[in-house]
Structure formats: C-alpha cells, structure tokens
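Every protein chain but one is kept in place in this view of the complex.
Note that the chains take the letters A and B in the order they are written out, and that residue 1 is the start of every chain.
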Amino acid sequence: MTSSGRVIGDVLLQVDNISLSFGGVRALTDVSFDIRQHEIGAIIGPNGAGKSSMLNCINGFYHPQAGTITYKGMARKQMRPHEAAAQGVARTFQNIALFKGMTVLDNIMTGRLLKMRQNFFMQALYWGPAQREEIKHREHVERIIDFLEIQAIRKMPAGRLPYGLQKRVELGRALAAEPDLLLLDEPMAGMNVEEKEDMCRFILDVNDEFGTTIVLIEHDMGVVMDISDRVVVLDYGRKIADGKPDDVRSDQRVIDAYLGVSH
Amino acid sequence: MDWLFFTKVLIGGLLSGVMYSLVALGYVLIFKASGVFNFAQGALVLFAALTFVSIVEGFGSKAPGDLVFWIAMVLTLVAMVAVAIGTERFVLRPLVNQPLIVLFMATLGLNNFLEGAAQGIWGNDVHRLEIGISERPIDVLAALGLSATPSRAASTSGPPAASAPTAATAAAPAEEGTSPDDEEIKIEVVETGPVVAQSGLLVSQFDLFAAATAGLLVTSLALFFNYTRIGRALRAVADDHQAALSVGIPLQHVWAIVWAAAGLVALVAGLLWGSRLGVQFSLSLVVLKALPVLIVGGFTSIAGAIVGGLVIGATEKLAEVYVGPLIGGAIENWFPYAVATLFLLYRPQGLFGEKIIERV
Partner (left out) sequence: MLYREAGQYKSTYRGDQAIFPIAQDRFGLFVLLAVAFVAVPLVANEYWLRSILVPFLVYSLAALGLNILTGYAGQVSLGSAGFMAVGAFAAYNLAIRLDLPFYVYLPLAGLITAAVGIVFGLPSLRIKGFYLVVTTLAAHFFIEWIFTKVPWFTNYTPSGVISAPTMVLAGIVLDSPMERYLVTLVIVALLTLAAKNMVRSAIGRAWMAVRDMDVAAEIIGIPMLKTKLLAFAISSFYLGIAGALWAFVYLGAVDAQAFDLARAFQILFMIIIGGLGSILGSFLGAGFIVLLPIAITNLAALFGGAIHANTLANLEHVVFGSLIVIFLIVEPYGLARLWQIGKEKLRLWPFPH
C-alpha cells in the first residue's frame, strides 16, 4: 500500500440504517457505515448480498425506503443521480456502461459535461468562448488519457475495445468529472492478472495524486485486502462486519458467509 | 343524458373495437415471440386480402362459390407461410440480437416492401370482397326477450343531429363494399353496430360474426401459447434471443411459425376488414389503429389486445359523438393516440403487460 503521507480526513460519507426493498424482496436491511475523506473503502460480500444496490443508493439511482445518507455533512433523501453527480459523486458500473457509439475521447469528454458552461447557441456558432472551453476541457481529458495510458485508442469507438480497456475508459470518464467520491463497481471483474495489477495501480494513484475518496466493490480478496483501508462486509443485505482488512479477514461471521455454514 | 343512445354508441364502439383487436392480435403474436413491434402487420393484412380476392376473382364463375372460397383460403395461407419463411430468412435471421429499435425499423422496410409487392403483383384496383355474412341487423333486445315497445323506442332514439352522420358513415362503406375514393389514405372508421331503428338495440350480424371470430382466435391462440411446447419456446425466445438459442430452441423455426400464425390472423382480419372497406391500399393502414390498442392492452397479452381494442373502440366513438362536435369533429384519428399517450405516461406496461424494472 502506498503511504506517501496520506492523511485520512473527516467523515465524507455516512450511511445510516439504510433499508431498501423491491416489492417484497429486501435488498438491504438496516445498513450503516461511513467513509472518511481520502480513504479507500471496500464493500464485499457474496453474490446478491446487496453491494451494487448499496452503490445505487449512494449515487441516488435507487431511493431507500428507510435511513439517511449524509454526504459532505448534508443529509439527503430522494436525490436524483445527476444531483449526486453535480456534488462530486462519480462511478463506474459492473456491466460496463460506456457510450458504445462514441469515441474514447468523446466518452471521457462526457465526464466533463457538468463543468461546461457555454450554452448550445454558442456551441452552434463554435466561436470564441465556446471554442476556448472545448479546448480547455480537451486538455484536461488528454491528461487523463495520458494517466491511464490509452493514448493510442483515443479516436476508437468505445464499443469496439476489448473488455479490459473498456473498464479503463470507464474509469477515465469517471475521473474526468474530478469527483470527490468515486464509486467503483467491480473494477477488476473479468480481468487477467496484468490487467488487475494495472487497475490497482490506477486506483491507488488516483487516490494518492488527486486525493479522491474511493468506495469499491470487488470479489478478488487479494486485491481488496491489499489496497483498501477499510472493508465493509454485506451478506443477505445486512452488514456483518466492518473494519480494517486484517480484522475482517479473521472475523468468524465473514468466514462463514464466504465458506458457507450450516445454520 | 340519453342512456339508450349512449348505449348504442358504446356498443357500436365496442364492436368496432373488436375489429381493431383482430388486427392487434397479429402484433401481439410477433411481439411475444421476438419482442419487436411488427409494423408490417398492416401490409400483411393487405397482402392477404389482396391475394385472396385476386384468386377468387381469377376463378370467376368457373367453379362453385364455396369451393372457390376454400381454394382461395388455402392458396392464400400457403402464400402467407411463404412470406413468413421469407421474412424469417431474409430479415429476422440476419438481425438476431440487434437492438429492438433496429428490428422495428426493419419491419418498416418490410412494410414498404410488402405494400409495393402486393400491389405490384395484384394491381392497384379496389376490389370488392363478399364473404357471405350479412350486414342485416338483428335486434339484440328482442333476441334476449327484452324488446322495448315501439312507442318508447321511437321517443328514445337519439338526437337526429348526432345520429345522422353516424348512420351515413355506416351505410356507405358497408353496403358498397368499397370506399368511394381510391386515393383515400385515412382509414374510414366504420360505424358498425346499432342503427337507430324502431325497436331498441340493433347489431349487425356481421359484427356478431366478427366478434365470434375474434373470440375463437383468441381462445385458440391462448391455448396454443400456454399449453404447447412451441408456445413455451416462443416465450423463451421473446425473453432473450441468445439465451433461447443456447438452450437449443430452434429460433428460425419458432419465428417462421409465429410469422405464419400472424399471417393467418392477418388473413382473417383482412377478410373481415376487406369486406367492410373493400380490399385496397388503405387496409395496410389499420396498423395505425392497432397501435393505441396495443399500448392500452399491453404488447404481450392476447387478452390485452381484445380489451385494449374494446377500450379504444368505445372511448373513440364516445369521444367522437360527445366531444367531437364541440371541437370540430373528426377526432377519431388522434384521440386513440392521446389515450395511448396517457397510458404510456401512467401505466407504460398497459393493462395486461408485465412491469419492467430498470437496472444498471
């Protein structure tokens, strides 16, 4: 783990007693945890434990029936996803959600949309301020492209890229928004060892260089234990453990959840 | 409020709704099996009716009428199966796993193709079609033993101003079998059902026959879907093309069968609509009447097609009679769409459809 003087700050995101159900199916029951600034937090658990649902609640895609989410000191209810995005929450998806018909460059540029101020009329004229704005953001995006080492594919349609690169582009799009809180849903699923190592490096670098707080869902325990500061374990929609990687690893309930136990 | 008049309009609407349902059924079949709205169903109706009527006319009086009818029926069915197989082979098979909107646009192309082909082969003339079912009305109330006395009925027959246009539209296409104008693009909405007469509610035999046919079709299709192996395969295919293929369902056969079934439904609808409106180009525009029906009923439900047809038929007629005069009339073209839009906004899956949950 890198430790170049990272300072873990105050609580950035606090989740209190969240419960979510679809019809009669309870996805989350009474889940609470918090994430501090500059921290890398991991949510783990068996399939169907409610991990993705938890992320969906945090960025406002699902609305939990009970509980509160406090972000940057403000409790919120019924927040729409784009409002969350405007407050600096960005994310990637379990099943890649790139804009397949657009180039890599355009995909990452969409991450800058919230920061672009010119109206469509100026854009139609493509003159003066609108052009300067385009170029300014292009420069920023090019820095991300350099950072993720995807210069060679910047003009390729995203849909034609191999899986690992798509995941990387998706990370780029999330980074383009300069988020304070970055939610990564299984960033390393389906990758080979080298690709995983690359991705780990990017995640740690993002956390280190930009000071971005990260919440990630991951199945690869080695990765989780390596890069995260704290681990929250969900099982059947309930939190069963929360703590430092080493503590969680030895927690009996976690072992039961993963290895199975006869009740 | 004149309740007898209201009832007449309502029944008239419901019966014309049955005619819409007949067309809508064809869409439901294909939607269930491929998840796509087949815009070409209207062209199928036109194709079937034109083929049938041309074969009948080809025989002329060389053979007895009944025999000709059945020969034409069989030959047309063969033609529809051929169209189904061709469609599967040249349109659907190359588009497996494409987004549904692409499939929809492909059916737009198919629609154009079939319209052009049908008229290219059989000509652009308007044909008269006689299927031997009388339009002569029968008295429903009398049949049920509820006949009103002449004096009472006379006093309760609808206001002349409102009933005159309805009677006029009913008479023209129904009795002549052709629409007066070849170039007519709009669907003449046929005022079916009750004609204001001396003794209460009158319903044409033709309408009752159409309703019975629709009922028979629905029952057999429902049985087919729910109790046969091929029906189960259909439902699997609709859910996910690739998954269905991977468990060994012969996608090609399933689609060909379903399109053939849709062709059969199109033939029935074509015969009924054709004997009403005359067999002509505007038949293919019944698609525009069926769309709102499907939205209201839900795209995946056979029962929905029927109920949706009834709802659209009834609201359309009631709106035309009660609201139409206030705002200029002839609202039948857009009113069903307004109803459909409301449904889409508040109950997008329709009355009988399945609810969809969005995921990421």
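Quick notes on this structure:
Heads up, the rule we're going with is that contacts are C-beta pairs under 8 Å (C-beta built on N, C-alpha and C of every residue); 3 or more make two chains touch, one makes a residue touch a chain.
Just so it is clear, the model here is predicted, and its values are computed rather than measured.
In the complete complex, the residue from A:H63, A:K77 or A:K100 that touches the missing chain is A:K100.
From the options B:V91, B:L129, B:A236 or B:L283, the residue with contact to the chain not on display is B:V91. Touching the chain that is not shown, out of A:T29, A:N59, A:Q166 or A:T213: A:N59 (per the contact rule at the top). Remark: the omitted chain is touched by one listed residue; of B:G60, B:G120 or B:G248 this is B:G120. Within the complete assembly, residues 37, 90-91, 94-95, 98, 100-102, 104-106, 108-117, 119-120, 124, 185, 288, 291-292, 295, 327-331, 333-334, 337-338, 340-341, 344-345, 348, 358, 360 of chain B touch the chain that is not shown.
Looking at chain A, the residues touching the absent chain are 59, 61, 80-82, 85-86, 90-91, 93, 97-102, 106, 109-114, 116, 118, 120, 123-126, 130-131, 133-135, 138-139, 142, 173-174, 177.
As a convention for this text, only the chains that are shown with their structure count from here on.
Between the Cα centres of chain A and chain B there is a gap of 51 Å.
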